[in-house]
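Starting off with a structure, shown below.
Here the complex is missing one protein chain, while the rest keep their positions.
A and B are the chain letters, set down in written order, and residue numbers restart from 1 in every chain.
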Amino acid sequence: MSIGSVPLRYLITMDIDRCMRCGRCIENCPYGVFRREGEQIRVNSRPCTACHRCISQCPRDAISLEERPVDYRSHPVWTTEVREAIYNQARSGKIILAGMGNALPYPIIFDRLVLDACQVTNPSIDPLREPMELRTYLGKKPSRLRFRETPGGDIELATEIAPNLQLETPIMIGHMSYGAISLNAQLSLARAAHETGTFMGTGEGGLHEHLYPYQDRMIVQVASGRFGVDINYLDRGAAIEIKIGQGAKPGIGGHLPGEKVCADVSCTRMIPLGSDAISPAPHHDIYSIEDLKQLVRGLKEATEWKKLVFVKIAAVHNTAAIAAGIARSSADAVVVDGFRGGTGAAPRVFRDHVGIPIEAAIASVDAKLRQQGIRNEVSVIASGGIRESADIAKVIALGADAVYIGTASLVAMGCRVCGACYRGLCPWGIATQREDLVARLDPDEASVQVANLIKAWTLELSELMGAAGINSIESLRGNRDRLRGYLLDDGILKVLDVKPVGA
Amino acid sequence: MSNRWGLEEMQRVSIDAAGIHYTDLNREIKRAFAAGAREITLTNVLGQRFIADGLRGDVSLIIRGVPGGDLGMFMSGPTCTVYGNSDHASGNTMDAGTIIIHGSSGDAVAHSMRGGSIYVRDNVGYRAGIHMKQYEEKCPVLVVGGSARAFLGEYMAGGLIILLRRGEDGPFSERGIGSGIHGGEIVVRGEISPECLGVGAKVAPASSEDIGRIRPYLERYRAVFGEDSVIQLDGPYTRVTPSSSRPFANKYVWE
Partner (left out) sequence: MCGIIGVVDRDRKGMSGASIKQALSMMNERGSGEGAGYVAYGAFPDYADYYALHIFFDNIRETKPKVEDIIERWGTIVHDEQIPTYEQPGIRKVHIPWRYFFRPDPLLMPRSTTPEEDIVTHLVMQVNSSVKGALIFSSGKNIAVFKASGWPEEVADFYRIQDYKGYIWLGHNRYPTNTPGWWGGAHPFNLLNWSVVHNGEITSYGTNRRYIESYGYQCTMFTDTEVVAYLIDLLVRRHLLPIPLAVRALAPPFWDEIDRMPEVEQQLNRAIRLTYGAALMNGPFAIVIANQDGIVGFTDRIKLRPLVAGECGARLYISSEEAAIRRIEPDIPRIFMPRAGEPVIGRVAS
């Protein structure tokens, strides 16, 4: 072992008595942890990523995994992560790329917010028996209605309503591109979105022809790389989303390494096989807010003002003011992506240190838009770090219209959040383009799993709303009176416009 | 469809764009095209953005005046001929077709262009050809008769930029040429000041083979802009290409 090598991260052990030497672990591990030596199966734990594929496939439960079997001397400042990052950079002299979302133990605001329930002064509503409305419309709403009298003396609507997307649940599936994830993964998500009456994002990798049957449920993304973007692509989507930034790495662009650009990905993205797909920050035609307006309008003009245009930004310090600018740009929705948002690969220093949590960002965006009297100009979509239905209820109460889920939908398909997406060897067939691995993900099965998750969360949301005596989601939206902060400081309570517990 | 344009006799119509909002103007263009017009002249154009945005099909737009930004954005097939200058980002994410500017163009012309060709008789602004890209038979071409400002072909991922620098002598010395280029090529008449070469770009004199390859575009340039646009076909030409198709591969290490 040379200077800078680090102890094992995971230790795999085999219970020899249980193992039947069937070799499934060998077949299933793309990292080469297992190999056969004569009658025995040998283990090399070092390449293990804790993806749990072997464990899930072992018919005898013979495999066990231990994290960090070798301790460093414990130290509150010089953590294991800090030390290992230094070893890595001392060796390489490079920027560290890492997978998944923010990995620092910041307190999670969601977990310090509690929801309300009715007792006596108003009744809870049982969603099994009574109507419960989660239907959500995304898009521009007029700030007021005008009516005119017909010659016959009837009152008729004079205000024209802009196109809106109709969702049967406020849960949408966020943008994960083909390239970052496999076609089978995208197909599964698309079918689930179709099944549950919601929408999913294509990500910035274009729209594969196998997804055309679901195009009415797809929001096509236009990022700075403009991969796969042409007029047909824009026409196919139910809506168009301009990606300005991403919560996992605000201020920097995206980068799909050439090795993930296989023939099919290259075709969908319309770039040469094996070339890096680089989406720089910023868009080259957006160097200022009026330029954003121009791109929004350019997209609307191209699609004859029939398509909604969303704008996605990473949650940063000044998000509220930026959102107000977006609301004035003709955009129909602003997507705010919090700093816990996932990604296939991001520089560790950005992933862990740049941006703000979604809870605070949504609260301030909603407040700012109301202050300026432009809340109806845009819908507000929260994304980045939505882990369960309670998070959704809370973020809607803080002012969001709907949410995007990303990582959670992958977990529903088997993802174990091992964070090695960037390796391109995802043993679950999700974040990979290797054919044999992709084939492991069966869209028939995975789409049901994802749809189940959305249905389950939707049910839980109904129950939470019913308990709060609310039978329509618009009465939860921005209803911060139904939240209380538990051990949150005064500053953050003020930002959230939420009272402390007991108050 | 109304025959207010007299389409029975001819496939040409003219639209007076004076004071018309771009949305209405584009609607008029599409309506005329649907009614059979194959050559549409827009007169008195002044600042209208998005002309021919998302327009598909075989139609020629003659634009008299100064179109605003994003001329021919997402355009797929038509030809736009501008008699005047054009504003920023002409040919933004254009897919197919031709834009011809009898004058100069603003910043970021041919931004993210993926197919078709753009001919600018005179000069272009900053970041011309930024992030142009190609795929299979689609290879966008930007031909500039005059000069260009800094960051020419920045982030270029494919396609061809030809910069003719009519009337200019000495080395081309605008900074950041081909900065971040990872595909495609930039051919510049004359030499390039070494300090102006962008990160990730490499430079070499153009070979006779290279010159042969760009010759059809030069001839088209001359055909389009006429004899008074006489250009020097003989070199020396300099060619800028990516030093790697993975310009950032060495910046990162995995966790």
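Following the convention adopted for this analysis, a residue touches a chain if its C-beta (ideal position, glycine included) is under 8 Å from a C-beta of that chain, and two chains touch if they have at least 3 such contacts.
This one's a predicted model, so the numbers in the text were calculated from it and none came from an experiment.
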Omitted chain's touching partners, listed by label: A
Which of A:Thr13, A:Asn122 or A:Asn318 contacts the chain that the document leaves out: A:Asn122
Residue in contact with the excluded chain [from A:Asp15, A:Glu209 or A:Asp481]: A:Asp481
Omitted-chain contact residue, chosen from A:Tyr31, A:Tyr137 or A:Trp305: A:Tyr137
Contacts of chain A with the absent chain, listed as residue ranges: 118, 121-123, 125, 130-131, 133, 135, 137, 141-147, 155-157, 159, 161, 164, 370-371, 373, 375-376, 397, 468-472, 474-482
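One rule holds for everything that comes next: only the chains that are shown with their structure count from here on.
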Whole-Å gap between the CA centroids of chain A and chain B: 37
Interfacial residue positions of chain A with respect to chain B in the complex: 85, 88-89, 92, 94-99, 224-226, 229-231, 234, 255, 257-258, 266-267, 270-272, 274-276, 278, 280, 284-285, 294, 297-298, 301-305, 347-348, 419, 422-423
Touch list for chain B against partner chain A, complex: 22-23, 26-27, 30, 49-50, 53-54, 56, 69-70, 73-76, 88-89, 92-93, 95, 108, 111-112, 114, 127, 130-131, 133-135, 138, 154-155, 157-158, 180, 182-183, 245-255
